[in-house]
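To keep things clear, I will list the structure first and then write my remarks on it.
Removed from the display is one protein chain of the complex; every other protein chain stays in position.
Moving on to chain A:
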């Protein structure tokens, strides 16, 4: 891609990231050779089912993985410096300050014994030259911004006095407290009910506009990505299967796995008789993953070569790439290539 050329627009570039967990059962290769670029002000969606390596990729970027997880190789270039080489002390200055994270379960992500106000203020005080009083003012502003009513009074409340949606708003307030350049949201709406989900998404969208923060949105909900992202990365078995703009993925997908995901989601235009098609089988075991494409065992179009050799990424056009043998010039012509085009017509 030419994006390396226009360097100033790139905020984060992950190259050949490999992350493994060294468990009793062997090395779990959770992330295998992932390349990922996030531009300034961009919202990138990372989708995939559980265990596809989405969260581990995010945790690797912030180097939040704990024993037995470890980054094996690769670079995480953030604003020109490689985070993979940074010390823990240097990472502390970046976490919560330049790159912050929202987690999946707001019910457990806040400390139950500390007031919500203090949990926001401590991040501010850690990273900014503000005293307690100024930090408090800022925290109240943040709570107002994430639309928590009666913010000043609620500063003194504990997390158990908030609902799930309200807690996620608090998490967002914490994450935005130092105006980060990158916000990693790891399934921020998964644990919430649908109404709250849309409220939180709307809030994130608005705040994105206000702060011009880049967002890496991890989710397994395609509806969420379509709503807010400009680019989508589809992950499976610790690898990136397909990457492209929202239109590329939804209307011109060139990967059997992405198509499988799209077919398994209900669409408003479907007639009532038609059934959703689940992807058969289960995700691969990442301890000694099989040679070849990780999706091959579940793929309807799998060929001989798919089980023995992993395909390279093929660029369909600028910004749209897919890792599939079917796109190889010597591959037999398959009807699947046009299938993605019809899905949402």
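Here, a contact is a pair of C-beta atoms (placed from the backbone, for glycine too) under 8 Å apart; a residue touches a chain by one contact, two chains touch by 3 or more; residues count from 1.
Assume contacts and distances are computed from a predicted model.
**Student:** Consult the UniProt record of the chain that does not appear here and report its protein name from "GLPGLI family protein", "ABC transporter", "dihydrouracil dehydrogenase (NAD(+))" or "Oligopeptide transport system permease protein".
**Tutor:** UniProt protein name of the non-displayed chain: "Oligopeptide transport system permease protein".
**Student:** Consider the whole complex, including the chain that is not shown, and state which of A:93, A:202, A:280 or A:304 touches that chain.
**Tutor:** A:93
**Student:** Of A:101, A:155, A:173 or A:327, which sits in contact with the chain we cannot see?
**Tutor:** A:101
**Student:** So one chain is hidden, and I want to know which residue out of A:36, A:62, A:151 or A:217 touches that hidden chain in the complete assembly.
**Tutor:** If we include the chain that is not displayed, A:62 is the one touching it.
**Student:** Could you please point out the chain A residues that touch the chain left off the display?
**Tutor:** 62, 64, 91-97, 100-101, 103, 105, 108-115, 122-123, 126-127, 158, 160, 171, 174
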